[in-house]
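Provided herewith is a single structure, encoded as structure tokens, for subsequent inquiry.
All protein chains but one are shown at their positions in the complex.
Order of writing sets the labels: A, B and C. Residues in every chain begin at 1.
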Amino acid sequence: MVNREHPRKLDVAVLGATGAVGQRFIQLLENHPWFRVAEVVGSSRSASRPYGEAVNWVLDGSAPESAANLIVKPLEAALTSPLVFSALPKEAAETREIELAAAGHVVCTNASANRMVVDVPLLLPEANAEHVRLVDIQREKRGWTTGAIIANSNCTAMPVVMALAPLRQFGIKRIFVVSAQAISGAGYPGVASLDILDNIIPYVSGDEDKLETEPLKMLGALDGDSIVWLDAAVSAACNRVPVVDGHLVNVSVELAARPTMVEIIEAWETFRGPEPVPQLPSAPEKPVQYLPQIDRPQSRRDRNAGNGMATSVGRLRECALLGYKFAALSHNTIRGAAGCSILNAELLAVTGYLADFQPATAVYSAQ
Amino acid sequence: MVNREHPRKLDVAVLGATGAVGQRFIQLLENHPWFRVAEVVGSSRSASRPYGEAVNWVLDGSAPESAANLIVKPLEAALTSPLVFSALPKEAAETREIELAAAGHVVCTNASANRMVVDVPLLLPEANAEHVRLVDIQREKRGWTTGAIIANSNCTAMPVVMALAPLRQFGIKRIFVVSAQAISGAGYPGVASLDILDNIIPYVSGDEDKLETEPLKMLGALDGDSIVWLDAAVSAACNRVPVVDGHLVNVSVELAARPTMVEIIEAWETFRGPEPVPQLPSAPEKPVQYLPQIDRPQSRRDRNAGNGMATSVGRLRECALLGYKFAALSHNTIRGAAGCSILNAELLAVTGYLADFQPATAVYSAQ
Amino acid sequence: MVNREHPRKLDVAVLGATGAVGQRFIQLLENHPWFRVAEVVGSSRSASRPYGEAVNWVLDGSAPESAANLIVKPLEAALTSPLVFSALPKEAAETREIELAAAGHVVCTNASANRMVVDVPLLLPEANAEHVRLVDIQREKRGWTTGAIIANSNCTAMPVVMALAPLRQFGIKRIFVVSAQAISGAGYPGVASLDILDNIIPYVSGDEDKLETEPLKMLGALDGDSIVWLDAAVSAACNRVPVVDGHLVNVSVELAARPTMVEIIEAWETFRGPEPVPQLPSAPEKPVQYLPQIDRPQSRRDRNAGNGMATSVGRLRECALLGYKFAALSHNTIRGAAGCSILNAELLAVTGYLADFQPATAVYSAQ
Partner (left out) sequence: MVNREHPRKLDVAVLGATGAVGQRFIQLLENHPWFRVAEVVGSSRSASRPYGEAVNWVLDGSAPESAANLIVKPLEAALTSPLVFSALPKEAAETREIELAAAGHVVCTNASANRMVVDVPLLLPEANAEHVRLVDIQREKRGWTTGAIIANSNCTAMPVVMALAPLRQFGIKRIFVVSAQAISGAGYPGVASLDILDNIIPYVSGDEDKLETEPLKMLGALDGDSIVWLDAAVSAACNRVPVVDGHLVNVSVELAARPTMVEIIEAWETFRGPEPVPQLPSAPEKPVQYLPQIDRPQSRRDRNAGNGMATSVGRLRECALLGYKFAALSHNTIRGAAGCSILNAELLAVTGYLADFQPATAVYSAQ
């Protein structure tokens, strides 16, 4: 059993705290049962100023009081928090995250810089909690004791992997994905309004490559000390759309076992992920929900399902080319970014990877 | 040689003239070199009122003066115009269009009701001008002399067919299409703003079926007195997006001949359609233009290319599943509806199918 | 002291339950500490069907389970719930609401039909809780015992009145209002997307009249058995804008006492409304919050302040014509409609106007 409360909260730092995803970390960590934001790290422009002044808060309302009073630290500052969440841009992330891990911090990162490094778990607890064991490999190989680096995936890969994870049992062979991605996926200021109002842009820099690789690692199996990627072919086309939050994907999939539609829907509806994932504080009751209406999921109406942590799937129907097609949607800055990173940290906590902090005795066991 | 001016303009009627596509007909026919709107036909609610009063003009500006003063006729009224453009809803179109054709009118329709009838050409001049000869079959079979019915395609099929027509030479085997369709495609009032602002709807009633069938007829070959459909598999997924005009499609295609990207782009850029199509008044200079920028075509910025009659294609790249993928865009109520119907009528005129009205001596010849 | 929980919940009915505001009632009443939706009333099209099937849910997610299973009753059905919330269209509301009140029901209505009737309180608890006493006049005059009818205001009047109520102490003389109103204010299907995407419509049917009268009644004082309207001149201009929720108003105001900006901001920030209003379950902690940022309030970012029940004010500055100007924002379907009606009912409960149901001993006293 996982305790949802813990007598003492663990100090955490947020890197890139003034950016759009950084703000989402701050927002989601407000009142977190286990973690407490103790340090915020920003650019040189923000450093030494109170967070509440330095941040141009782009989410609803204002920055939470508790974070607003923290003084922003510069990127190179030594940190005291054992756990670090990173919303750094790729370039800044590449070396700094490794340095922090080497210095003993557990770094849960949303940056793409280290995602595809062989010993870095691309962790999505419901789908691949067992990948957390790569941390042991990491520590052994790199000579780290308490430090580690754990990544979450690209925000558009998220609804694809969440929808496909329950279907692995049927043998995934080929995947076709076309996305409709919200503007918040590009950060702030990100997409210029003149580029997206009354417009669709059939291009998102770098995301097609990520969509064609990250899911294969995420849906792969831990074999000894490495991940064996899923053996499937993926083709992705990415579009930016005038939607604030929520990445919607049209997916076609070929399944070796040729299940019925009823079997597929049951696989989604009963999917919970392995123990103890469903008991983690940020885990949604149903990671995947199937919507029976003919015109769902919809970006605005379904992005907040399960506090933004549930993936909504709908419109399962036959595909003349691959067998089945459907639509799936995840909130891109919650489930697809900060929320997933926090869930990853919760899994690390209960599986003993956060030194001196284990809010529950349960140790994850893949069996 | 086709004369772009004609000493006498042909009277035309517009059915469903007060609807969104009907208005586009009225707008595009204003100052047309060959045709003159002489009759407007509307619902019983509009009948007997001046068009300018009856119409809730949803396009830019106001209804053209000349049309504004016409008195709206009821649907069942006998018409005097030899040529009739129909923007009727499907149900109203089904019988009325046939009645008018039987009464001697040439009916160019945007309605879906009769599109898939075997002897009705689903005409797109640049792609299948030879299909116009089905009119001979029609007349013979049905005992019509001057009457005929000619359909244009679904508005989302348009960018697919325009982009694929130049590629037929390479042998089209399989097609994957995911659309991002503008709200004007649903007419007026059509999509409720509460359904589409800050939202994507992964469903457009009926359009996936149309996308999986109409292109095969349109890209088919006239063989004797019928069309042999293109032998290709199509899978389509349709989405409604918050864009005013312009249907964008993400297309993947398998081509038997495995052409290079250079060959494909050249096929698009040099595509003009058969003579005398390029000389028709509404024909764009380039029916298909390839945009080299990495993020084009875009709905708002490219929908008006060639006065809304050109299809823009971009982002040609390899597809891990089918060989190639690209994005294509057509203006849905111009090229995808009223503008195509007018171009169809222009082709009928020069090929002698409009009795007593042939603005040019040139007769279409498929060779 | 008001108990926020009550041993037994009061059955309530929702009229017009399938409409946009009706849905908001259903959503806000889910898990209400005092009230329980026992009856849902809809149009003849919906009647006799389970609510979950009859409703086209336009809010986020889906209709709450508990309401989904209720069978929709026709408008003319006799009701058993002592308390009735009405989201009826004006025409339907006019007679039906009076009939229900005459039959003993307390009717809290969002409809405009009876708002300006002399003995009907146009109730906004923080601003004019004392108006609740008009119910005594109503009952006496009309011979009702347990029945009553209480209205909430037009949704655009709401941010105006909420922002001005704390300023009454300074003597309000003239008011200039220009609105930017969200599409949800027009119900569903309401505004056609073709009318509002990439567009502003400088007209909202009927709202300018309401804005120029309702605030004067709401800000008026109970004098004996009637309300003496505020003696102020109002000019309003209304605009529909492409925003989902949230009505923003630009207000200029002339204040007789010529307070300083500091005094005005203090009046807003300290405003709570009279006892026991701040203790009601749906009352926000701060009914009016002043935002110091130069570019707030903003429709999307501030509409959900205080669970949609707080009004955000900002940009207080001098006005060359009237003295001061500022911007104010309220969530139009929560504070401006269903949420206010529920707060009204809560006030009725604690002040003893709901027969046999008084969740607290405190009786409102205007002294």
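Convention: a contact is a pair of C-beta atoms (placed from the backbone, for glycine too) under 8 Å apart; a residue touches a chain by one contact, two chains touch by 3 or more.
Here the structure is a predicted model, which means the values were calculated and not measured.
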**Report entry** Which residue of C:V84, C:V243 or C:I264 touches the chain not shown here
**Finding:** C:V243
Query raised in the report: Among A:A129, A:I196 or A:C319, which residue is in touch with the absent chain?
Result: A:I196
Query - Absent-chain contact - pick from C:A180, C:V288 or C:A305 - result: C:A180
Requested in this report: Among B:A54, B:A305 or B:C319, single out the residue that touches the unshown chain.
Outcome: B:A305
Query raised in the report: Which listed residue, C:D11, C:E94 or C:E212, touches the chain dropped from view?
Result: C:E212
Query - Touch list for chain B against the chain that is not drawn - result: 59-61, 197-198, 244, 300-302, 304-305
Report task. Could you list which residues of chain C touch the chain missing from the display? Result -> 174, 176, 178, 180, 197-203, 212, 233-235, 237, 239, 241-244, 246, 248, 250, 252, 294-301, 314-315, 319-322, 325, 327
**Report entry** For chain A, the residues touching the chain missing from this view
**Finding:** 20, 58, 183-184, 188-198, 242-244
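By definition in this document, only the chains that are shown with their structure count from here on.
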**Report entry** Innermost chain, where centres are averages of C-alpha coordinates
**Finding:** A
Requested in this report: Average the CA atoms of each chain to get its centre, and name the chain whose centre is farthest from that of chain C.
Outcome: B
Query - Highest C-beta pair count, chain pair - result: A-B
Report summary line: Cα centroid separation, chain B vs chain C, in Å, comes to 49
Query raised in the report: Where does chain B touch two or more other chains at once, residue-wise?
Result: 197-198, 242-244
